[in-house]
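One chain of protein is taken out of this complex; the other chains stay put.
Letters A and B name the chains as they come in the text, with residue numbers starting at 1 for each one.
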Amino acid sequence: MPADGGIGAPTKRREDVRFLKGTGRYTDDLNRPGQAYVFFLRSNVAHGRLKSVDTSAAAAMPGVVRVFTGADFEGVGGIPCGWQITDKHGEVMQEPAHPVLAQGKVRHVGDPIAAVVADSLEAARDAAEAIEADIEELPAVVDMKAALQDGSPKVHDDLTSNLCYDWGFVEENKAAVDEAFANAAHVTTLELVNNRLIANPMEPRVAIGDFDQAGGNSTLYTTSQNPHVIRLLMGAFVLGIPEHKLRVVAPDVGGGFGSKIFHYAEEAFCTFAAKALNRPVKWTASRSEAFMSDAHGRDHVTTIELALDGDNNFTALRTETHANMGAYLSTFAPSVPTWLHGTLMAGNYKTPLIYVNVKAVFTNTVPVDAYRGAGRPEASYQLERVVDKAARELGVDPIALRRQNFVTEFPYATPVAVEYDTGDYVATMDKLEEMIDISGFEARLAESKKRGKLRGLGVNCYIEACGIAPSNLVGQLGARAGLYESATVRVNATGGIVVMTGSHSHGQGHETSFPQVVAEMIGIDASMVEIEHGDTANAPMGMGTYGSRSIAVGGSAMVRATEKIIAKAKKIAAHLLEASEADIELKDGQFSVAGTDKSVAWGDVTLAAYVPHNYPLEEVEPGLEETAFYDPNNFTFPSGAYACEVEVDPETGKVTIESFAAADDFGNVINPMIVDGQVHGGIAQGIGQALLEACVYDEDGQLLTGSYMDYAMPRADDLPFYAVDHSCQTPCTHNPLGVKGCGEAGAIGSPPAVVNAVVDALQRAGKTNVTHIDMPLSPSRVWAAMNQ
Amino acid sequence: MTQVKMTVNGKSVSGEVEGRTLLSTFIRDTLGLTGTHVGCDTAQCGACTLHVNGKSVKSCNMFALEADGADVATIEGMADADGTLNTIQQAFQDHHGLQCGFCTPGMVMTAAALLKENPSPSEAEIRAYLSGNLCRCTGYHNIVKAIMAASGQDVGQIAAE
Partner (left out) sequence: MYAFDLERPTTLADAQAALKSDEAQPLSGGQTLIPTLKQRLAMPEKLVSLTAIAELQGITKEGDTLTIGGATCHADVAADGSYPALSALAGQIGDPHVRNRGTIGGSLANNDPSACYPSAALASGAAIVTDRREIASDDFFTGMFETALDEGEIVTSVRFPIPERAAYVKFDQPASRFALVGVFVAKTADGVRVAVTGASEGGVFRWAEAEAALSSDFSPAAIEGLTVPSDDMIGDIHGTKDYRAHLVGVITKRAVAAAG
């Protein structure tokens, strides 16, 4: 067991104390002196021409400060998209304008038409009802395939169609893939839907714009996973405020799961209005508002085909996916169905030929972007479902079929442009089998049967690419930003350390696990290290927390900066010890001269750096503060094997999760307690997707799941205890910590396990015609499938 | 505006409210006790859970005036006077029963109400009692475990770790 506070220790979280006492500081807990409140009047139709917006009556109402409309934002930039896809013909994607407030048209239910700023929220809301918006309702486009048909109404009049891009990957391989299918001994085909979800962090989004007229400085307080990214996007592309005049602060953030990565119109509005009114402006989303303004996730419709030879080796894979973009392109939307999805289609298998086609489509729905896993759950789900189906069709054991086709040698270059540096898929599958007592399944099945229940077991594996990622690679792939991370390590005179990082925790426990890394490197107690994050005034730059990147990229930046600190401290120690720098060793916070008993403590060196009375001034500057930017040379590739056992009530179709096991390989682990928690949460969201959650629009584009009354969130009694294990560790080869990241694995690995288990239960009960049920596997859907 | 008076965490407080002022709004905005969170508007998420006259309620689904004269307990009053976490709070930290912390005050207040009614609840009883509190981070595993531990039950055999 590692020392408490060091790498590998299950150190209790220091941030918990304030959260448990109710003294956390979330954005909505902040109030600026004299602040006004904004209420957004949002479209209640999915598609319409905005003929006029008369705000005169509203502006005259009590307490109203000013009413803004799209006209106030003419000449102001639109909400930008951070990723440009080049399609299979070499053309760049179609990219529509995304005004802060609607101009000309409304394109989804929830699209903001006007913003009322008033002395109180209720006054703003009262006045919003007095706004007369004359909207000529237009036919809505909701279904993706219908949206691509000739004559479909267009979401954006100035684009040629509703097709954002038609991406082929790898286009050069297409003919070879087609040929492999023509020569296949067996082909398994599956059509499936990856259901549209809403991230639903428990803290709704909040934005507070503030403006210091004397200095001309703007500040935005916002619920963000990446305040520096918001500063860059909003400052450079929307409002034209240079970074040095704009500060973005994200205090405690109450969950995000991707939905708080993106730059949203409300942030730009509050910053803009605060300056225009010279008064702080606050917006707090209601949950109902969140449902129609937070970016949604998933929403893919896919046909996947797997070709096998006569020995059941996978010979080729071919997919066609329609991916919903919604009405506008959210920050990272175009990258999700392409580079975060197509590149993962090899999964854990050595399939030699793969072709992925993705058609991204505009519809009159809320924009869709990354949600926990982002593209990788979609890839894993298709692949692990089609492999399961193939095993059934061939009459072979699904685990054996997987094992037969595993990649076993690393590094492994996939046919979809990525190189897995390490992994051991056999080891995680072995571990999983050890965890789930497969031999006892028949007895459990018999016991379920006695109670009139069906029982099934589903197993799958997954791979993901995270630690996102190398700037040079993502640049080639269309990213309009770098994806490094920065860290500044500031050592104070008495030896305490403040680490300023561009990563930003929204529940991951960075304040605890990051100090474990820095403290271990120096050999001091973790309590001597404090993390500052979530404020552009601190860390020099940051790309934020998503894509399971914080420890792999942010942590590595901290390692690099700490290495610089140690190097400089050794110089100072050498001077103090009158020894050669090359002979200085650092252990347990003591600098010593190799082979002697001469040493000097960490605190003596740090004091010397700030009180340089006896100091090598000609060799090093006083002070002890270093910054590093870390940009990896590859993604990391966590992997694992998951299993789920379910019972199905044949009379009602209700599925209950009887057990769930996860064997993950995250490489090295900094805080196993936190890692377990991340996996638990991911599994719950994956089970939620598989059994409960669906964001549903009707054909007119009305949101049918606009609140928790209709959007089924997983609750405590929907879920079991989970067995999780991460003892299989193949360290990442290219980052200094050997870590891979763990934040998304649970959500990526779990949906196929659940669906495989339910199909297994029905098949075992003789429902052999049920080869697939689309998620969520609600009681009514399962019952319908059983009675089709 | 109407004057409302109540006892909150043992202290007598008062303020001016409208008929429509929610108890959660009074607690957060008037009293500045921002540990009580608001996560939904349909009374489902439970982040706003606090105790009124010893019973757990969703404070965003009750008017401040309905608590006139009541004894209210919020998350800010749960720790010991010297700041030490109480048994439930400590169990949440020990067993990693929270991540982002937003649902946590509601979870702690709910756990306190449960253990008052049922000092040694089973796993199923805990899960059922949490049906009005949503957590999006933990998958509930460590919340259930923490509550079992807070009630003095052995949680060593629970899967994981």
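Observations on the model:
What we mean here is this: contacts are C-beta pairs under 8 Å (C-beta built on N, C-alpha and C of every residue); 3 or more make two chains touch, one makes a residue touch a chain.
These figures come from a predicted structure and were not determined experimentally.
Although it is left out of the displayed model, the omitted chain contacts the following shown chains in the full complex: A, B. Among A:E581, A:D710 or A:D774, the one in contact with the hidden chain is A:D710.
Across the entire complex, the residue among A:Q94, A:N194, A:T606 or A:S778 in touch with the chain not shown is A:S778.
From the set A:E122, A:D178, A:E581 or A:D774, the residue in touch with the chain omitted from the display is A:E122, counting the whole complex.
As for the chain not pictured, it touches chain A at residues 122, 125-126, 129, 286, 288, 651-654, 692, 694, 696, 704-705, 708-713, 778-780, 783-784.
The missing chain lies against chain B, touching residues 2, 18-20, 22, 41-44, 46, 49, 55-58, 61-63, 65-66, 68, 110, 113-114, 129, 131-133.
One rule holds in what follows: only the chains that are shown with their structure count from here on.
Centroids built from CA atoms put chain B at 29 Å from chain A. Against chain B, in their complex, chain A makes its touches with residues 10, 12-13, 15-26, 28-29, 122, 200-204, 252-255, 257, 286-288, 506-509, 672-674, 676-677, 680-685, 707-709, 713-717, 719, 721-725, 746.
Chain B contributes residues 20, 28, 33-42, 44-45, 47, 74-76, 78-79, 83, 85, 89, 92-94, 96, 98-105, 108, 123-124, 126-128, 130-131, 133-145, 158-161 to its touches with chain A in the complex.
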